[in-house]
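First, the structure itself, so that you have it in front of you.
Complex shown without one protein chain; remaining protein chains in place.
== chain A ==
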Amino acid sequence: MAQVPLRQDTENYKPKKFLMWLFIITSCMLFAALTSAYIVYTGGDPSRGIKVKLPVEFIYSTVLIVISSITMHLAFKAAQSMDGAKQRVFLAVTAILGLAFFYSQYSAWNALFEAGAPFVNSNASESFIYVFSAFHVIHIFAGICMIIYTMIRQGSKITQARNMFHMDVTALFWHFLDILWIYLYVFLLLNQ
């Protein structure tokens, strides 16, 4: 009686994509908590708050991640039209832009440090900038891992449905990271 195909788990893409949405919600809660913590902390005393100008590297970051969102969308389009080579190329470009984003964030940290706002700081509002950025960069790292996985699996023999599922989830996550960074950057700009 056990000969019934029972492995829905490898194919039920719809619930699995839903899992990604839920993960995005948890991520939103995490950043909502951090930014609220910033507001509560900074509101506690007038001596707190970001007293330096945000480094110009953050603008580069923003440009990079917006472009990467576009290339991610192009990869998605390529996957839809079943153009495997093009999909891989755009995914690679997105991943490289992601790495460049890494670097721009790193140089932003250096710039902040030199501008007199180190991480270890008696004005923790300025430490928060590093925390926002670091948490986001960890997400970017996860996103790059997903992109690489999608590329590798795309190269192996998988069905178009499965490829589209990988692509779908990766793109969803990547666009979320884009929007998340813009939120964080605007938040910081408003609190400058």
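The rule we apply is simple: a contact is a pair of C-beta atoms (placed from the backbone, for glycine too) under 8 Å apart; a residue touches a chain by one contact, two chains touch by 3 or more; residues count from 1.
The criterion applied here is as follows: contacts and distances are computed from a predicted model.
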Seminar exercise, completed: Matching the hidden chain's UniProt record against "Na+/H+ antiporter subunit G", "Succinate dehydrogenase iron-sulfur subunit", "Glutamate/aspartate ABC transporter substrate-binding protein" or "Cytochrome c oxidase subunit 1" returns "Cytochrome c oxidase subunit 1"
For this session: Touching the absent chain in the whole complex: find that residue among A:37, A:145 or A:189.
Result: A:37
Exercise. For chain A, which residues lie in contact with the unshown chain of the complex?
Worked result: 1-12, 14-16, 18-19, 22-23, 25-27, 29-30, 32-34, 37, 40-41, 44-45, 47-48, 119-124, 127, 131, 135
